[in-house]
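See structure below.
Every protein chain but one is kept in place in this view of the complex.
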Amino acid sequence: MTDPNVIIWLHNLNALTGGLFLLVLFGLVSVRQVGGCVRLFIALSLLLAASAFLLSAIYHTWHLSVVGVVDIATKVIAIPLLLRRVLPDEVYTRREVAQVLNIPTALLTALLLAIVAYLLSKPLMAVGDGIAIGVNLPIGLSGLLIGGLTAAVRREAVPLFLGLLAMENSAFFAGIGVAPEMPLIAEVSIAFDVLILVFVVGVLTRAVHEHIGTTEVGTLTALKEEPER
Amino acid sequence: MSLLAIPLLPLAAVLFSLVPLGKRVAPAVTLIAAAGALALAVTNSLRVVAEQHVVVVAGWVELDGLSAILLLLNTFISAMAALFSWGYIAAHQREERRIRSYYAHFNLFTFSMALVPVLFQPAFVWIAIEFTAVFSVLLVAFENTHAALEAAWKYIALMFTGAAIALLGFFILFWAQQKVGAGHYSWSGLVMVAPQMSPVLVIAAFVFILVGFGVKVGFVPMHTWLPDAHSQAPAPVCALLSGVKTTNALYVILRLAQLLPIGRVNLWMQVIGLVSVGVASFLLLQVRDYKRLFAFSTVEHMGIIFIAAGLGARGGSYGAMLQMVSHSLTKSFCFFAAGAALLVLGTREIASVRGLIRTSPTAGAALLFGALAIGGAPPFAVFLSEFSIFRAGLERGDYVVTALLAIFITVAFFGILLHVNRMVFGQPPEKPSTHAALPFTCVLTLILAAIPILVFGVYQPAKLHELVALAAANISQAPSP
Partner (left out) sequence: MFHRVFFNVIQVVTTMLFAPLVSGVVSRLKEIVQSKRGPSIFQPYRDIWKQFHKDEVIPEQSSWIFRFTPYLVFVTPIFVTLLIPVLTDYPLFFAFMGDMLGGGFVLSLGGFFAALAAVDTGNPYGPVGASRTRMVGFLAEPVFMVVFFTVSFTAGSTIPYIVQQHWVTPLANFFEPSHVLLMLAFLMLILAEGGRIPVDNPAGHFELAMIDESKSLEYSGCSFALVKWGGHMKMFVLLCIFLNVLVTPWGLAHEQAFGAVLLAIPFLLFKILCFVVVLVVIESSLSKLRLFRIAEFLGAAFVTSVAAMISRLFAS
């Protein structure tokens, strides 16, 4: 009943949000400033919401529009606000001076992971029947891997945690393409669960900042079975 | 209907803990709520034994054999931990605000853990397991020391990584069921349509959930957070983490494994289990901290349960369920004993402790009892369950797996007893006795928690046997096509 041309346009726009999603993920691995990482995360969540809206038009299901709205409410508005409230302002002015992997290497590793993700999702796409699965599933899976890389490579607490949240965003990005009919209440609850998680981690980071004095959590390696000196 | 009340009781206790009513109210309310939840869990489990399946809201809130066993374990250990916390926290903390904050988090934690077996829709189970992780982070960091905060950070980072990976698995599972187009998205619905779902999708979902929740269970090589988190938390929380939370995550993986027919997946399960048991038992030998000792033992036992489930035969599944029960009960007792020892000694280091049995007979005896029990010595419950796993393995002819399992369990037994013997026996150092006395509630908990371990080692009540058999039926896989 809908014009097939419109579907092609929507599909191309959805593919565009997917490409930009991948680009923002690369940025999350490499950008040094903490404030910059927060802005990139907001961009990531906006792209997720945009994809949700486009897919709800393609698949004719209003579930996904609600998912998009909830996503904007929690991840674009509430989470950055919450982080600003809970963490001391000083954290946002930091940037990573020394990295675990230098930035070009981190970017190339992220690229490799994206290629691996595409290869891994080929057998799954062969089974698929939805038009958007070819875009959302590989990019979601590569987001999962690149988010894991961010969490491993970053030292500062906030970018590390934003890498974890990006993993969850990517799992969602793949999920809305693959399972658009998932019961709405489950998806909304997942979003609110992430909100609680952010609050808890914010409190934890604050405690780390107060008691240990730094938010470079990637360098905390005291707990090991080392021989005593 | 009473099934819904089980998670709600701890939730009500949270409200009481938040109101400043004095130091005694919060622990008392927590204990009452936990005891009430336990009573309700027992009645519901008896109903399951009678009716095989209890349905409250079809497709969303149900109870079958496997969930009943898990619910019983959750509520029993929560009640024991609540009792132990009363004395432990009162001895450690003086500020009312800190005490109330502990109990508020404790109740949230037990609420989330009670949710896991009761909910029957996989996405909600994911949310419940996420809640268990989120609400326990601040408990792990409760002591606010450098080590505790570091452990809490590693804990939440790895937990959330696993959760995100598993989320994708649940989405793929939903996709697989949508393609078939029949049945409700719940555990029982999935089992019904399992033969018709596309194998590629089900295997993909299983792999994602195995990797994601494997991080939460502590399978090697994703176990690095477990010794840190399970040793830095206060003792009753450690008991809950090791005894209940990891078992909850393993429960989900076993539910997923059931959807695949017997085949190569069984080999993977056995290999993963063997690697976990092997690495953990050898890492046990060089710990410096007795709580980390018990934490590594948790990794080992999770591996044993997974191997048993991977054996595939009826006997293997029964052994896995029995091992789950005996491990949870015994491991929580071990952590209670370790908490008691920490109260008396004030240090976690094995090397600086000698002659505990002379310094504090209760703590020393409890520690020795726990070590023997968890290592698998008769006449304790773990011996019986491990024995049934060996028997199932030999019956099926998996000689290699059984032999390796026996070797690793022996190594672990040796390791645990090496350290504990060094601590318990010998001459205590000549320091004057500045050691605190054990609170009454802690001693009571130790006694109460020891009873099931002894009893189930020699006698299995008929109801329990039926329940475990039901649970085993719930995780057994379909024969290969």
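We call the chains A and B, going by the order they appear; numbering starts again at 1 in every chain.
Everything that follows uses one rule, which is that a contact is a pair of C-beta atoms (placed from the backbone, for glycine too) under 8 Å apart; a residue touches a chain by one contact, two chains touch by 3 or more.
Nothing here was measured: the structure is a model prediction, and the numbers come from that model.
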Given that one chain is not shown, what are the shown chains it touches? A
The one residue from A:Leu16, A:Ala57, A:Leu101 or A:Leu195 touching the chain left out of view is A:Leu16
If the hidden chain were put back, which residues of subunit A would touch it? 5, 8-9, 12-13, 15-16, 18-20, 22-23, 26-27, 30, 103-104, 107-108, 110-111, 114-115, 118, 122, 125, 133-135, 138
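To be clear about the criterion, only the chains that are shown with their structure count from here on.
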Return the distance between the CA-based centres of subunit A and subunit B, expressed in whole Å. 30
Within their complex, state which residues of subunit A touch subunit B. 123-124, 126-127, 129, 140-141, 144, 147-148, 151, 157, 160-161, 164, 167-168, 170-172, 174-175, 178-179, 181-183, 186-187, 189-190, 193, 196-197, 200-201, 203-204, 207-208, 211-212, 217, 220-223, 225, 228
Applying the document's contact rule, which stretches of subunit B touch subunit A when the two form their complex? 121, 123-124, 126-127, 130-131, 134-135, 137-138, 141, 144-147, 149-154, 156-157, 160-161, 163-165, 167-168, 171-172, 174-175, 178-179, 185, 198, 200-201, 204, 227-228, 232, 283, 286-288
